[in-house]
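Of the protein chains in this complex, all but one are displayed in their positions.
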Amino acid sequence: MANENGNAYALTTLCPLLEVSGEDASPAALIRDRLHRVNTGASSPMAKVPNVYFCRFLILDDVIYESKPYRLEHLKSQYLVFEASLHGKLGPYLYGMWQHAQPFVRSMWQFCVGFSEVNDAASFTTYIQKCQVKTTFFFNGSTDESLAEQLKSLYLKQEFSKFAYAHQGWSAKDLKAAFQDFIVRVEPTNLARPTWRAGATDLKDVVIP
Amino acid sequence: MAPVLDLHDIQGNIIKAYPRFGFCCARNFFFRISDGDAGRDFLAALIPSVTTAAPWVSGGSSVVDSKRPKITTNVAFTFEGLKRLGVPQASLQTFPEEFAMGMTARRDILGDDGPSAPARWDPIWQGPEPVHLFIAINASNQAALELRYREILAHLPKTGVDLVPGHRAANGAQLPYQDSSALFDNGEATSREHFGYTDGISNPYFKGAGTDSSNVIGGGKATGKDARTMAGWAPLETGEFLLGHKDEAFEYPVAPIPNLLGDNGTYLVYRKLHQNVGSFDAYLARVGAEFPGGGEALAAKFAGRWRNGAPVTSFPTEQQANDFAARWAAAKLAIGQAKTQPEREAAKRHFSTINTQFVNFDYTDDIEGTRCPVSAHARRANPRSALEFGNKGAFSGPSSLGDRRRILRRGLPYGDSKTERKDDGEHGIVFMALCASIRRQFEFVQQQWLNYGNDFRLGNDKDPLVGNQGLDESGQSDGRMVIESDPNRPPPPFFCAQLPRFVETRGGDYFFVPSLTALRMIAHGIVDPT
Partner (left out) sequence: MSNLAGKANAMTLITPIDGPVMALINKGIFFFLGTKLFRFKLNGLLTLSMIHYARWVIVSGRDFPRLSHSQPAEDLDYRYMLFFSNFNGSWAQYVDSFSAAIPDGLDGLWWQNVGWPKSVPEQPFHRYVTDNQLWTSHYYSAYPMAASNDIKSAKNVKDKLAQFSRESAHDEPDAFLHRYNRLLQSLQHDLGQLAPTPIVSLASQAVEQRRRSDARSNV
């Protein structure tokens, strides 16, 4: 299935926009402006949604003219493009998106064709699947572990690096004791904590203790 | 197919590293131009003495060449300088963005923060106006330097062009020039710099560059064949270093319009780099005491070369490095001692073979970093084939990721650090890099390879010698470096923690080095892109 690469999933959606918004600007302009105002980093609404590695939102106004001798053509509608690289299956992800980022979803999809019928996670999932286009080729240059595993790994890498530097030349006995304390502190098998915070942009607030 | 370069049209400092030819002293001085006519008159007066790349008959510093100048003179301009000299706006707009902005405005890209921030630079670079015209002169002794300096100043018009003061010198003085010079040892000029390393060993070799084709070894791009031999290397395209010639991307590099303004010219990055020799010595002593092999071996791991220049990837132990140095010295001596011409030729060939061992490696047999650490300065500044990470054939050529990131280096040390090895004081390197694209070559290496580590899979770790190490929350230096160990032997990797910032920026700017044709056009005020 081309949308998948191991446990990673490539979701690509083209959500058609209504022709008019009922307000003083086109749906495309309104949604674009809303998107530009969304908080970024750990405060992005997407940071609360489980298992999204990366996602992007943009408005596709039209196809691009390559100049003569190539043909000029136009799209008849504009589209909200929502593209995401996920871990796991699509259904649970979309349920998670509805559960954790509903106000954002309602706001960004407000002017999409047919979205007024969406009122719960199930109808949101159906809607997104109708807007989905099939991935032709999905390249995974990273891992397909769950997001929680990736974040925990980053936490462990950072902490173990600091440990290695700080305990160079220690006696065997002291090192073993220190390492055991270290393991107790970092809890390698506990994916919930301590770990790195999704979307964090600063070392000062990246650790969830 | 190598281009035939019009060497008379190209400024000499681009093609030649003058110190190698015995020009061991340099003076760098800068002017501001407030009147275009006066500026152009001054430039016109200078042009006859500008040194070109025209060959000097027969090499070797012991032979008197009829064509070898006693003193070299070269000129360059900042963007503002070109503007003051009347280069039209339509041409100015075709110069690259980073050159137009000047080096001060690029400080965040270059990592010139904290102790390297412009607020701490020598007064000459503090503005509010940038400098306009840069004159660099090189000579074999101080007296000749002074003479040329006075001769040039004598050409200054009464008004409209002013020598800019504000270079910090020893004992709190401020001078209207920046001297630099080889460090001397027992009256002999050395190639050492203040940390004790032999510098300037490796420079790019490009088509049309020089007559000694063996310099392609280590200087060109890697072919994937045996790096110890000529077959392992090919010359780089001229256009990586000279505008108006084909570059490694099979096109002409972006260049100003009209063509005549840019052709045979290049860009020069001038950076005065202060060296904290006290901290360096102290770190080597303190951490070197823990490090297998001691401080000297630690120094070698930082640089990727032993301080005598031997590459650590080819000579992993101090003994091997010293043996190599002894062989090299003996081979050099043998040339002078040869009694017949055939003997001399044979001695020269033998010396040349040994000499290439300074540069005939590409890291493909040291991917693990066991001999030359992945984070070592020489490896970061010029990774050769290392970025293939052992995946032969991954890229067009094994050194493809680095072929467009090379720079010509033309600097010399300044100041004295022999009498007192401390951080304070005026001593360091006047660093000069020449390349066809400041952004793609110099700035990229500085930002992505020296002050960052991702391309080497080192996270955010910086270059141990020149990286802009920061401070942690408690105010301690937070630089770090992993020195890899041999996975087949017991000792674990070694961690260098709390590396201080050993090198701090004290000023500089971005310059354009025009061809002689372009110089004449600028001086006559006839540049016109119409």
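Should a chain be cited, it is by its letter among A and B, assigned in written order, with residues numbered from 1 in that chain.
One rule holds in what follows: a residue touches a chain if its C-beta (ideal position, glycine included) is under 8 Å from a C-beta of that chain, and two chains touch if they have at least 3 such contacts.
Predicted, not measured: the structure shown is a model, and the values here were computed from it.
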| item | value |
| --- | --- |
| Option touching the unshown chain, where B:D281, B:D461 or B:E504 are the choices | B:D461 |
| Candidate in contact with the missing chain, chosen from B:E80, B:D179, B:E426 or B:E484 | B:E484 |
| Touching residues on subunit A - with respect to the absent chain | 2, 8, 10, 12-16, 32, 35-36, 38-41, 44, 46-47, 52-60, 63-64, 66-67, 70-71, 73, 75-77, 79, 81, 83, 85, 112-114, 130-143, 145, 147, 149-154, 156-158, 160-162, 164-165, 171-173, 175-176, 179, 183, 188-189, 196, 198-203, 206 |
| Residues in subunit B touching the chain absent from view | 106, 108-109, 111, 248-251, 254, 369, 374, 387-389, 391, 393-396, 400-401, 403-404, 439-440, 444, 447-448, 451-454, 457-461, 480, 482, 484-485, 487, 490-493, 495 |
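The rule we apply is simple: only the chains that are shown with their structure count from here on.
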| item | value |
| --- | --- |
| Contacting residues of subunit A [partner subunit B, same complex] | 164-166, 168-169 |
| Subunit B residues touching subunit A - in the complex, by the definition given at the top | 290, 480, 494-495, 497 |
